[in-house]
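The complex is shown incomplete by one protein chain, all other protein chains being positioned as in the whole.
Let's turn to chain A:
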Amino acid sequence: MKKNFQHLISTAVPLPIENIDTDQIIPARFLKATTREGFGENLFRDWRYDADNQPKADFVLNDSRYKGEILVAGKNFGCGSSREHAAWAIADYGFKVVVSSFFADIFKNNALNNFILPIQVSDDFLQQVFSAIEADANAQLEVDLEAQFIKIVATGAQENFDINPYKKACLINGYDDIDYLLSLRQEIEKYEAGREFNF
C-alpha cells in the first residue's frame, strides 16, 4: 500500500527532552521482529512502562490529555543508532509528523522513507509550540507540505520549513526511492562498465 502526506491539522504530543536517541524510541531488545509492523506498542518502551510493564503515569504517552498525529520533541531528535525501527515505531503508533529544532541525519532519512514528515523549526518557534500545548493540551497545529509551513492555530504564529524538492515530491505523490533508482538501471550498468576496480 502506497502512503503519502500533504496536509494535516492535529493536536500534538509534547516531549521537551533534548538528544532523544533511537534507543529510547525503540530499545534494542525489541528489534528482533522480521517485519515492519507492530513496533508502535514498544515506542518509548522504557519511558512508557516500568520494570513490571505497568504504564508510568508521568510519561506523556500515558497522559490522556495529550494525543494527536504530531510529536514535538527537543533538539537533536533521533540521534544514535540507524535503526529504521524507530521510524516504524513512530509511524505505527500513529504519528505522521515530528517537530524538533534539530534532527539527526539518519533518522531524518528513515522518517522520510516512511512518509513521516520531520519538520525542523527554530528554537524560538519550538518553545512557542511547547508553550501553546502547555496552555491548552488541545492546541492544534496545522502542517502544509505544499506551502511548507507549520502554524499554531490558536495564535496564528507560523514558520516556514525546508525540505528538499525531491523528497517533497515523493511525500506528496507517495513515491519511494527504489522506484527512481530502478529506473536508472542503464546508467548504473554504464557506470560499472567504466570502472576497472571496485573502489
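The rule is simple: a contact is a pair of C-beta atoms (placed from the backbone, for glycine too) under 8 Å apart; a residue touches a chain by one contact, two chains touch by 3 or more; residues count from 1.
Just so we're on the same page, contacts and distances are computed from a predicted model.
Chemist: Absent chain per UniProt: "ABC transporter permease subunit", "Xenobiotic-transporting ATPase", "3-oxoadipate CoA-transferase" or "3-isopropylmalate dehydratase large subunit"?
Modeler: "3-isopropylmalate dehydratase large subunit"
Chemist: Decide which residue listed in A:11, A:42 or A:110 touches the omitted chain of the complex.
Modeler: Candidates A:11, A:42 or A:110; residue touching the omitted chain: A:110.
Chemist: Which listed residue (A:13, A:71 or A:87) would be found touching the missing chain in the intact complex?
Modeler: A:87
Chemist: Even though one chain is hidden, which residues of chain A still touch it in the full complex?
Modeler: Touching the missing chain: residues 16-19, 21, 23-24, 27-29, 31-36, 46, 51, 74-76, 79-85, 87, 102, 104-106, 109-110, 113-114, 164-166, 176-178, 180-182, 184-185, 187-188, 191-192, 196-199.
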